[in-house]
Structure formats: structure tokens, C-alpha cells
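After this line comes subunit A, so read on.
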Amino acid sequence: MGNVACAEGAIAGGCEFAAGYPITPASEIGHTLAKRLPEVDGYFLQTEDEISAICAAIGASWTGKRVFVPTSGPGISLMLENIGFAVGIETPCVLVNVQRGGPTTGAPSMGLQGDMVQPRRGSHGEYEIVALCPSSPQEMFDHTAQAFNLAERYRTPVFVMADAFIGHMREEVTIPEADEIEITYRKIPEEGTDLSKIKVFLDEDVAPMPIFGRGFKSHVTSSCHDEHGNRNLIDPTALDNFIQRLRNKILKHRDEIVQVESDYDGCELVLVAYGAVARCAKEAVRVARSKGMPVGYLRVITAWPFPDREVRDLSERVKKILVLENNAGQYYPYVRASAAERAEVAFLPPEILGQVHRLEYVVEKIEEMIQ
Partner candidate 1 sequence: MSKVYILREACKGVVDCGICIYVCPKDILGKSDALNRKGFFPPEVVDEDACTLCENCMIFCPDMAIVVQKRKEKRAAR
Partner candidate 2 sequence: MSSVQHPLRKYLRPSVEATTFCPGCGDGTVLQCILRAIDELGMIMDDFVFVSGIGCAAWIISPNFNADVLHTTHGRPIAFATGIKLSLPEKKVMVVSGDGDLTAIGGNHLIHAARRNIEMVVICANNGIYGMTGGQVAPTTPREARTITTPHGSLENTFDISPMVQAAGATYVARWTTHQPRQLTKSIKKAIQKKGFAFVEVISQCPVQFGAKTGAGGAVEMLEMYRERSISVKKAGEMSPQEIEDKIVTGEFVDTVKPELCEEVARLKKKVRGKG
């Protein structure tokens, strides 16, 4: 199933340490890792709560390990403070949110794309994040493996935003040979480097990470700090520097990070969707096209950083955009803002929240909008 593919993707992506707490509908990822990680000289630690899971992972990352934390929405809610910590001290780590029905305990086994803005805005303060949206068990594998490289390359937490449908869905997954899988490692300073002479934090082009145990005598603090990890809570420019450098580290490289899949040349109406709903959107477009309607799609693969350029380009070439999400409109406002007045942007939730849109329902809506 998707969750198992996700765990295998982590292992293929070089995961060495994972930590997690049981939570429906993500638990199978942990079960698979508990069994498989020791086989590849790694370890899965079931912690006393989600908070210690992300903390243990961050600690392990600071020793140079590739780390992984699978959970669901309520777990991410608990982890947010320390996800912010990982952002602030620039720690590579991969998180998976197998989203479930919320708010609160809600419906653990039902899919809902209910936490889409949580990675972006859930932790306090001003920051950027990277998040991928798999649409199939195959992508659970591929995106998870890829997430490790993104995390290492940009020294950031990276989210894989699945949901109960994708997590528990069973489909064929092709696992490439190990030598076909690209593994990117974080940069580390040369042994014996004097850290006071180089940037080890807050470099927009990503500073080398002065991991523990190498004699770097790194000072790593959650307080606002400078390029050398020295705390600075006093100078007015210190906080501005701290925020802007961290944001720009992601935004400056958005072209290398952002991925969309699209087919909308000559179309009047374009469906925008991600994750499980994108499967329905794509199929609806195929059906509508077979009836002669000029409709296309744009599948968002990287939800964050937001594909502003891609949405703006889209809004300049089509008349209408229909955003489909299995929620009450979380990603939609961002699409609408990027499209501004260039195209009409509408939102279509499923008839029943927590269920992927019915195909016929979407096709009817397309027909309505084309007229």
C-alpha cells in the first residue's frame, strides 16, 4: 500500500534513523520501518509522543544522519514548534503527513486534504517550507526518496503531504535499482575548519552544516543567531537577517524545487489539483475532452514553495481556473491571489467533505463552466 511504498522510498532515499508515534492512518509507515531499518543498519525509535519523535530526529540529523518522521495531522500539530526549530537551525529532515479527517481526533481513517497550509504557516513566526503531494503509491515512494535529497540540499524540513486514501491505496510500485537512485548529501565543512571564518548558518546558497562529533565545536541555538550561530537578540537587524536569509534560502532556489505537471495548451478552463484529488481531476479532464471541451489541468506536485510563477503563467493563458481540493478551500486562496485579475478562479470541494470528488460531479461542473 501507499504507506509501505513510502517507507521503502525512505529507505531507498538513504534513511538511517526514523522516529514516530502510532497514529492512524500513518502507522504502517512506522511498522515497515521498524522491520526494515535494522536490515540496512538503521533504527526506528517509537517515542513517548510525537514531540520527542521530531526532536530525536533533529538530534540524529545533527550527527549527520538522514532522518524521517511519519505521522498524521494531529502529530504534526504537536510537532510544529520543533519543526520551526528545524527550520531555524537549518536541519535536514523528512516528515510525512498522511492527512486524516479533522479537526481534532475527527475521522482517523478518512482522507481529507485538511492540513495543506499547516506546513507553510503552522509553526509560529515567518518562514518558508518545502512540501510534496504524492498522488499514488508510486509517488509515495518517489517523492519520499526525493524529499531526502531536497532536505539535504537545502538544509530544511521537507513534508510529504499524503492522505488516508493515498496511504492505504494499493497499486503497483516499481522500485528502481539502488544505483539508479540519486542520493544527495548535505555539505559539511572540511575537518579542522575554523567556524568563525565561514558561514555555517544563514547563507542563501546553503551553508555547510557543522555536524556534531567532528570537532567543530558548533554552537547551535534556537535563539535568533548570526551566520556563526552566535545568539543576537539585541540588534534590530539581527531578526530581519535571520528571517530573510532563511526565507531566501528556499525562495532563491524555487526553480530547482517547484514541480508541476500540466497540460493546458489552448484550453479555456484549467483544473488545478494535487494529491488524491488530482487523480479525479485528470480523469475528469480526459472525459470532458472526449466530449470536445477545451479543458486542461495543472497538477501541483510541490505545494510549497508556492508555484506562483506557474500559476501566473497559467492565468495569463486561460480564462477560467477551477481549483479542486478535498477541504473547504485551503490552497485555493493562494491560487486565486497568484492569478489575481487575469483569470477567473473558482473553487470546487467534493459534495461530501472527506471523500474524493465524484467524477460525474466534476464533469458536470466543467460543462457548466465552459458554457
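Basis for inclusion: all candidates are chains of the complex that A comes from, given by their letters.
As a convention for this text, a contact is a pair of C-beta atoms (placed from the backbone, for glycine too) under 8 Å apart; a residue touches a chain by one contact, two chains touch by 3 or more; residues count from 1.
Computed from a predicted structure; not experimentally measured.
The contact partner of subunit A in this complex, picked from the candidates 1 or 2, is 2.
Of all residues in subunit A, only 16-17, 19, 38-39, 41, 43, 45, 47-49, 51-52, 55-65, 67, 81-82, 85, 196, 212-213, 215-223, 230-231 touch candidate 2 in the complex they form.
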